[in-house]
Each structure stands twice: as C-alpha cells, then as structure tokens.
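With one protein chain withheld, the remaining protein chains of the complex are depicted in position.
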Amino acid sequence: MSSYERVTAHVDNPEALREEGRRKMDWALQHMPILQSIREDFEAEKPLTGETIGMAMHVEAKTAILVETLALGGAEVAVTGCNPLSTHDDVSVALDAVDNVTSYAVRGVDDEEYYAAIESVIDHEPTITVDDGADMVFRIHQEHPELIDSIVGGAEETTTGVHRLRAMDEDGELNYPMFAVNDTPMKRLFDNVHGTGESALSAIAMTTNLSWAGKTVVVAGYGYCGKGVASKAAGQDANVVVCEVEPRKALEAHMEGYDVLPMAEAAEEGDVFITTTGNKDVITREHFEKMQDGVLLANAGHFDVEINLDDLDDLAVDRYEARDGVEAFEMADGRRLNVLAEGRLVNLAAPVGLGHPVEVMDQSFGIQAVCVREIVENGDEYEAGVHEVPDELDKEVAEIKLAAEGVEYDGLTDEQVEYMSSWQHGT
Amino acid sequence: MSSYERVTAHVDNPEALREEGRRKMDWALQHMPILQSIREDFEAEKPLTGETIGMAMHVEAKTAILVETLALGGAEVAVTGCNPLSTHDDVSVALDAVDNVTSYAVRGVDDEEYYAAIESVIDHEPTITVDDGADMVFRIHQEHPELIDSIVGGAEETTTGVHRLRAMDEDGELNYPMFAVNDTPMKRLFDNVHGTGESALSAIAMTTNLSWAGKTVVVAGYGYCGKGVASKAAGQDANVVVCEVEPRKALEAHMEGYDVLPMAEAAEEGDVFITTTGNKDVITREHFEKMQDGVLLANAGHFDVEINLDDLDDLAVDRYEARDGVEAFEMADGRRLNVLAEGRLVNLAAPVGLGHPVEVMDQSFGIQAVCVREIVENGDEYEAGVHEVPDELDKEVAEIKLAAEGVEYDGLTDEQVEYMSSWQHGT
Amino acid sequence: MSSYERVTAHVDNPEALREEGRRKMDWALQHMPILQSIREDFEAEKPLTGETIGMAMHVEAKTAILVETLALGGAEVAVTGCNPLSTHDDVSVALDAVDNVTSYAVRGVDDEEYYAAIESVIDHEPTITVDDGADMVFRIHQEHPELIDSIVGGAEETTTGVHRLRAMDEDGELNYPMFAVNDTPMKRLFDNVHGTGESALSAIAMTTNLSWAGKTVVVAGYGYCGKGVASKAAGQDANVVVCEVEPRKALEAHMEGYDVLPMAEAAEEGDVFITTTGNKDVITREHFEKMQDGVLLANAGHFDVEINLDDLDDLAVDRYEARDGVEAFEMADGRRLNVLAEGRLVNLAAPVGLGHPVEVMDQSFGIQAVCVREIVENGDEYEAGVHEVPDELDKEVAEIKLAAEGVEYDGLTDEQVEYMSSWQHGT
Partner (left out) sequence: MSSYERVTAHVDNPEALREEGRRKMDWALQHMPILQSIREDFEAEKPLTGETIGMAMHVEAKTAILVETLALGGAEVAVTGCNPLSTHDDVSVALDAVDNVTSYAVRGVDDEEYYAAIESVIDHEPTITVDDGADMVFRIHQEHPELIDSIVGGAEETTTGVHRLRAMDEDGELNYPMFAVNDTPMKRLFDNVHGTGESALSAIAMTTNLSWAGKTVVVAGYGYCGKGVASKAAGQDANVVVCEVEPRKALEAHMEGYDVLPMAEAAEEGDVFITTTGNKDVITREHFEKMQDGVLLANAGHFDVEINLDDLDDLAVDRYEARDGVEAFEMADGRRLNVLAEGRLVNLAAPVGLGHPVEVMDQSFGIQAVCVREIVENGDEYEAGVHEVPDELDKEVAEIKLAAEGVEYDGLTDEQVEYMSSWQHGT
C-alpha cells in the first residue's frame, strides 16, 4: 500500500542537509542533560533491543535527539512528521543517517504524501508507537487493526492527542496501553510555567522591539501558563493585571499582589494582552472597543480562538502588516490594535518563534524515553487504554536532571521514613 | 459530673477584662472581611437557629469572632479552650458576655479543671461540635456516647486533630460526620504560603533585631510552608538555599533559581536555618558541628523535633538565654548556635509571636462557618466519618473574600462553558 | 560646675544590671562583623592611644559596642545619652564597667541632670567628640570654647545633627572639623533601603498582627527609604502604589512596574499607608476623607509631621487605643483610621520597635570608628567645618564587611587600570 521513500529520496544535496541538521541536533543535545544521561544508559544497556518504534512527531532538532536516543537504546525506529509544515528537512536527513533510524518526514508535503509517509512507518510493523497528536495510533486502529496484537504500548505527547485518545478509550476503542505524557506534574510545571512563560515573553519582545518595563500586561487566565507569564512579566518590571473566572485562582492572584480585574476593565488599562485560558472568546468586541491605541494582543494559550479576530475584523476600517508577525487592525477612531502571530500560539507562530526552550523539551522527552523503556519492561502489566505516567517515572526523570546538573539533595533516614509513616497513617 | 462555672467565676474584675477583650475582638473583626460578610448573612437569615454548638478551641481574639459569628447565626454556643495556656482571659470574658455564648475557658487551669470545662460544654448537649485538636469529639465518643445520636456533625481545624479523627474512622469508631477544615486548597495555600511565610520571618526578625538583606537563609523543606518562607525571604533580599528530599520538589526549587544543597553542605553556608518539613531530625549533630558562629535556628514546621536539641545539648559546653526567646548553645570551640523559641513553632512560640495574621485565620474560620452551616442544612447527607470540605464551600469562601475586598473578576458565558466542556469530555 | 556621678551611683543593684547589659552587648557584637574586625585591629595596634573621646549617643547595646571598640583602640572614653528616654540602664552600667570607659547615661533624667551628664563628659577634656544630634559639640562651643584648641575633630551620626552643624558652619561658628557620617553612600544605601525597609515592615506587622499578602500598600516618597519599603513590601506579595512629587522618581517607580498615583487617588485604594518623604502634610484631611475603614497609617520618614494628625483629630468623632501602638480615629460615618506609633518613626516608636537591625548599625558605626581613627591620624589635614567622609574610608568599611562575611571579589590588573584610565581621561 505504501511506497513512500525515505526522506533522502525527496531532497536535493542530502549530504549538505545532513551536516546542517547534525549541527542543529548537536546544539540541542549539548543542552539536553536528561537525554544525555538516558542515552548513556541506553547505549550501555540496550533496553529496547528487539523493539520497533513507529513515531509521528515534529521532526526538528529537539525531537531528533529523542529519536536518536531510542535508536541508541537498541530499537529500530521509523519516524515521520505529525504536521506537514513543522518538518526541518535538514534534521530529517540527519536523522535518517543515524543507525537504525529511517525518516520519512519531508516539509511541505500534501495530504496524500503525509499519510503515505505514515503508512511507510507502519510498514515497519512497530511494537511501540510514539505520537504527537495521535495520528499514528489512530491510523493503526483504523487501517491496520491486525498489527495491534503485537503492539506492547505507546506514548502520546500532547493535550490534544490525549484528548483524542481518551475519547477512543471511552468508546472502548483504544486497544493497547498509551501513556499520557502530557499530564505529568513535571511536564505541566516546567513546560507551562517556565517554558511558556519565558518563550511567550521573549517572542513578543523580539517580534515588536518593545520593552516590558513599566508596561501594563494583562494576563488572561491564572493556570500554570498564566502564572508563568505573570511571574516572568513582573520579573521584567511590568505591572501585571490578571483576569480569571475561577474565584480561588482569582484570589490566589490577588494574594500574590497582582491587580485582578474583569477583562472589561482591564481592556482600558492594558498595553499588552496575553491570553492563556484554553477557552474561546476571552477578548471580544466589547473589549476591543475600549482599548488604547497601539496595544499588543498575543495568545499563549492553545488555539487561535482566545482572541476573537472576527469581532476585531468587523470593527476594523483597515488591517495591514505593521511589522513581520504583527497585523494592525485600525479602528474608525484611528486606534490601532496589533495582533501578533494571527492570534496563534505566539511562542511558536511568531516569525521569530522557536517554540519551547531546549531544556523544557529535554524534560518532556526524557519522560517519553523512560515511558518507552517502561513499555518494554512492564508493558504487559498495563491494560489497553490511556494511562497516567507512573509517579515513579516522573520522579526518575527529576532525579536524572538533578544528577546531570550536579544538584545534590538529601535522603531520608529509616527513622525519618518511619516517623512520617507513623504520622500519616496512624500510630 | 461537671460543675465548672463559666469564666466570670474564675477571674477578678470581669468588666475591665471584658472591655479589654472586646477591644481585641474589634481589632480582629475589623480585619476579617470574610467573617464580617458571613455574620451579616447569618444575622439576617439565622441559619443555625435551634442548634447548640460545643467548641474547644484556642480562646483568643480571632477565634472569638468565629464563636460570635456562630451565635449571631442563631446557635447557642458553649466554648472552652483546647490548651490550658492559650486562653486569653479577657477575650474569654468578652465572649461570655455575648448573647447566646457561654465561655468556660480560663488560662492556666490544671488537667482536672481543663476536662471539667470540656464537660461543662458537653452539658449543653451540643448538636454540632467544632474542635481544634479533637478533644471535644473524642471526649463525647468516650464518655457520652448517648449524645451522638443527636449530633448532626462537626468540624476540625488542625492537621493533628484530623490525624486523630482518621485513626478513629479507620477503626470504625467515629460515629458522626466531621469536616477536615485543615485540608482545603484555600487553607493550605493561604495559611501555609502566606501565613507561615510572613509570620515566621517577622517573628525571627523581631526576636533577634537582625536583618535579612544579604543573609544566607537555609529553608529545609519545599512544601507549601517552605515555598512561602523561601519566597518571602528572597523578597527581603536574602540569599535562599533549599534542602529537600523529594527530587521533584528539589528540581522545582532549582528551576526557580534557588541554590539546592544537602543539609550537610548548607550547614556550612547558612546564617539562618528554618525548618518546615514536618519530619524529625532535619538538623542534627553532624550539621551543628559545621555551622558558623552566631547562626540562628528556627522551626516553622510542626513539632519541636525538626531541630534535634538533644544532639545540640550534647555538643554544648554552655547554654544560656542570649536574648528573650533565644537560647545560645556554646560549643567547645567557642561557636554559639542560637535556638529560637526552643525549636517550637517560631511564629507562635517566640515571645513576640502572634501566630498567624488575622486575615489568614479569617480565611480558615470562614471555612469553619460555612461548614457549620452545611452541617445544619445538609448534615444528613454525610455519613459518619471524616469528610473533605466540599469544593463548593471552599470556593464560596473565596468568592466572599473577593467581594469583601472589592475585587471583581470574570464569569464564563454559556458558549464558553460549552466550549470547555466539549473539549474536556470528548466531542 | 558638674558633679554628676557615673551611672552606677544612680541605679540599684548595678551588678545584676551589668550582667544583663553585657548579655545584650554580646548579642549585638556577635552580629556586628565590621566592628568585630575593627576591634581586633584596634586592640592589636592601639591607634587611639592618648586620645580622650567624649560621646553623646543613644546608650543601648549596639552603640555600646562602638564605645567599647574605641576604648579597645586605646582611647579614654566618656559617654552619656543624647536623649533622656533612649538609655538602657543595664547597658550603661555594663559600659561603665569596661576598662577606660566612664558612662554617665541614666534613663529618665530631667533636663538639668541631662546637661549635668554632658558636662561630666566634657570634664574629661575630650580631644575628639562623637555625637548623635550635635548636643556635645554645641555645648562645647557654647560653654567651653577654651577646650576647642585641643580638640582634633569629631563625627556626627544623624541628618538632624549634620543639619545643625552645617548651620553653625555657614555662620562661621564651627571651630573644629566634623565628619558627616550620615551622608556616606554606604550608610544611605544600607541604612535607608535595607534598614528602614525591613524594620518598618516588621514593626507594622508585629504591631497589628496583620498580613502583607494581597494588601495595597501606598508608599509616599520614592527616595532611598521609599524604594526600600516598596521593594520589601512587594517581596511580601503586597500590591504597591507609589506617590511622588519629583517626575524622574515618579517615572522610575512607574518603569519598575509600580502603580504611581497622586495621594488623592491612592487614598481610596490603600490598605496601608507608609510615608517616607521627609516632608510635612503628606497625608491630610482630603485624603483621610476618602480612605477605607480599617486602614493603617504609619510613618517611616523622619518627623511626625508627615501624617497630619491635627486634621485627623478634627475629623474624628472618637479616638481610642485599638491595640498597643495603634490609635483608632473614628470618623462620623463609622470608618476607623488607625495611626501607628503616633505617626512617629514606626520602626523606633512602635511598642515592638527595635530600631534598625544590628547589621545596619554595624555598618554605620564601622564608619564612625574609622572616622575617629582618621581624625587621630590625619586630623590636622582637615580644616574646621563639616566634612564628607572621605570616599576611601567608606570603601574601607565595605572591604572589612566583605572580608568578615567571607565574600571574595575581583581586583583589577594593571592593564585593566590603564585601560579604564585611558578610556576615561582621553588618549
């Protein structure tokens, strides 16, 4: 059924691309202490020997280090993209040159080619799947159910993918165990607070050449992303206003010294608006009508529905590119409201956007790697369906990172363990 | 069996005491916006009419406002202390003068009198109990099981009390429903992070007349209390070092920019050590041996076992009161290690210690008040045993506080509720 | 003319007092690394041999360490108080027992006794004077001009004293050189930013039992004191509002993320008001009229004129002590405005106030000590009049503190010195 050829068949001058891709991978690896440590162990112990891993993920430098790590662990790995526009061809070629790795990812393919590449991965008859958006696991269930018996398990990276898998699971149609890597405490904390917090702010600064000091920054949503954005913006001397709908989160923000306002009031005061709610219509017509000339509107939440661009377009008498990555909407009264990155995730979609910092993906991919190892070692202990990542694996990755960074910490004595246990569970 | 007389029988010049107690209560009330709001509602609606509430709590100004609030809600309230040394006689007398309140609490009573006072409360035949340490509920189960049938439920304030109740519950010996007020998200966050964080630091500063700027402050434990202490100390320009045993918490502290060290290394660097672990033997002989001359040792955790004073005494060639609330332990080599408040909770036990700030107790007692109302309104829906405070009550208290502080925040539109719901629960 | 006897003649049980005073001094010394280091040098080198030092300062533990340091440096020291109410008799007695020190300071003396004690100090025929408020230097000029010829110089601790000396100087009536210790960069920075910042906040917290988290704190004045108070309050999770009259300072506060408002608007928003301007009538009738019920009013500036208490009294229908150190002014509409420490310096005048932290005074008294040494060594190079503390002495104290704290830092190579010099002064 599939005859899609590995990436090298699709690109010119693969050797030059390979070198460039390798250089990018080397940079990433240099700053991924967790995967550095895991690959050393994997290389020494080959825990994945005999497994075939089918992957559909964004093929760029950071992910490539995960792919290479799995191959070094003894697995045969076949990989393709999970989005036709996110592949870096140079990295794809460099990956394909790694022993035991075949890459089918090519940038800019059409729908047919995209699925042909997935089919080519499936042709390898994976025993484990690793997804970013659940395309691979979905395709296998739909088109290749005969393979499921030999699949031990898989892992899914994203909220969206986990959402899709849970829906399958609820319908009784997910037929092997999948780890929801997205939901671990480690990932949520570091990815959201630090990753989104930092990268949203630097993407906005670099897209606009504007400063944070003295700006009123309105942060919509005070979940993990919102807390990160608020704290990092305050750390750059911005005056932060928080908008929330949940009273305890609103109170938490208030007790941490932030101004808490409804968006209808914040709209009049803000210089920069950053949405992080995961909901739609967070900023709408009634808010646009009150905003000052020159405000920036950016989304660091999830989809491009948080800022209602239809409302904004309705109000605008003119819209034009004010700067790369910035579209100005001019109101009848002359005010200009500037939307960054079309209201899509600003740290990814802005022209200067690099996505999450390397270290944040190291954390997340470290969990992926130990999950794959867990599937190999104990996969038969997990029933078909979506599984939380076991606490011990999340903790192990924290331990690896601390060791890699040379951070030492205390252990408990037996007496202390007993004391805590007697205390918690009754005498 | 009990013939213990109300507090006025035990004190001289009750009228002068009453005025002084009332002044203290008025100060507290002025800064308890949640209870202010609840008492207005209670006064208007009298939701507790017909109930008798038996309470054993620290009888001081803040608690007194809770007692008064319950009485204003229509209940008859009988109260005594939960610790012979924590009663303020002036407040006890002022409480006793409140309509529908009888107070038996007297400072400095002996064991016999202490229990006689509890018995006197029980003589009122409470339909609801409110405890700080579970003494009341325990006594009723042990000595007055015949009353249990008419008791609708109760609430317990502290970790220790909840621990005791869970043990009873596990043995099948807790015969009416009890709310574990201690464990709500609101209480944990505000009480531990803000309450302990702030009051531990100001108690240390005022006990020692020393400054935080430029000091190396070692915080043992990075739970809610530890986070509060670390953040507030950094906010006073201290250089904070964190000691932890759980790798994810250690990593969290590291990622927030703190130095993370084992105590054996931190011992050499610290100027001030603050324990917040809830465990024992956090600072022991091997650490004392390495500390610098003049260090401060304080506990903001729970019991006085975190700093091992036996080890310290063994090492000391001399010990003397260096200052009110500070005991110096002099080592053979001349170094002086200064223990604050005998290693007991420094924000309570230091001579200047005032316990938690008024606003923190307002939060906690606000939850108590709505729990009591819940018991009256829906008590029959709860089985005997320990219950978490329902999320909705915790949330209601947050709403009351935001309203009282004049903080407005957003609501969700129907479309937004639907969007989130479709997203979270599958399409 | 003077026959005032040393302190021991005025107190009961001097030996018990001496022990108590010594204990206080030992605590201070333990936390004064700068004076520890200077006294070691002074003891070894006796640079003050042959001098007689006459001092009028607050006789409490921290100052006592300075007095003792000067005596250890070889000087004969005679000391008395600079305010009849600030003397600690126990410290005064302990000081008097130090070799080469005579103390005349007694708490609670009347005017006549106060000046008699100063005269007794002058009877020692000082060759150097050290003042806190210029009483000693003023008395000598007025009553004992014959002594001036043998006086090499002096040092003055406070703003007020320096102000008085400059007035004398301008009138050509200051007849020996005086160092204005108050004005050094080191003193201003550490004393004002850290000392006032920290101690004002902890004094307010401990006087009121209230919390900072989530409070709106209005800081009037954004000089060094105001910056310290603002930064430390924000560090305790308060929401800080700054009021200023100088546009560049107002802009500085704005650019650092604070809300900047005129007092007329801040009055409506604040929960706590802290004045640090050094000016009068910063908070007046028009502001009191707008404030919320329960606000706190405190002064961390200089005199008790920043908050206009006459205006407040005019508006009040009742005033009463709401708590030790807190006077409530009740308005006709029931609002209560709470003034701390009678509007005097809250970190000193509040009942719990301990003044500046020990380390801050160590810095300040370290400069005093090297100034006295400078007078001995190079006094003849200074003309009569007020002198800034030479930059090198200020720097020396910084070096001593860094060495005492074990903080190492870099030096410049010869090439670097040359590079900077060529750059700054032209090629």
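Letters are used for the chains, namely A, B and C, taken in the order the chains are written, and counting of residues starts over at 1 for each.
Methods note: a residue touches a chain if its C-beta (ideal position, glycine included) is under 8 Å from a C-beta of that chain, and two chains touch if they have at least 3 such contacts.
These numbers were taken from a predicted model, which means no experiment stands behind them.
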- Item | Among the chains presented, those that the missing one touches | A, B, C
- Message: For the chain not shown, which residue from B:Val79, B:Ala238 or B:Val407 touches it across the whole complex?
- Response: B:Ala238
- Query: Which residue from B:His254, B:Arg336 or B:Arg373 sits in contact with the chain not drawn here?
  - Reply: B:His254
- Hidden partner chain, touching residue among A:Val98, A:Leu147, A:Ala167 or A:Leu210: A:Leu210
- Message: For the chain not shown, which residue from C:Asn83, C:Asn175, C:Asn279 or C:Gln292 touches it across the whole complex?
- Response: C:Asn279
- Query: What chain B residues would touch the chain not displayed?
  - Reply: 213-214, 234, 237-240, 254-259
- On chain C, the omitted chain is touched by residues 163, 166-167, 170, 185-186, 189-190, 194, 243-248, 250-252, 254-255, 260-263, 265, 278-281, 305, 394-395, 398-399, 401-402, 405, 407-413, 415-416, 419-420, 423-424, 426-427
- If you put the missing chain back, which residues of chain A would it touch? 23-24, 26-27, 30-31, 190, 194-195, 198-199, 201-203, 205-206, 208-214, 231-232, 234-237, 293-294, 320-323, 326, 336, 352, 354-355, 357-360, 405
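Keep this in mind: only the chains that are shown with their structure count from here on.
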- Between chain B and chain A, is it the same set of residue numbers doing the touching on each side, over half shared, or a different set? same
- Query: Using CA atom averages as chain centres, what separation in Å is found between chain B and chain C?
  - Reply: 37
- Message: On a C-alpha centroid basis, what's the spacing between chain A and chain B, in Å?
- Response: 40
- Message: Quick check: what residues of chain A touch more than one other chain, meaning two or more?
- Response: 254-255
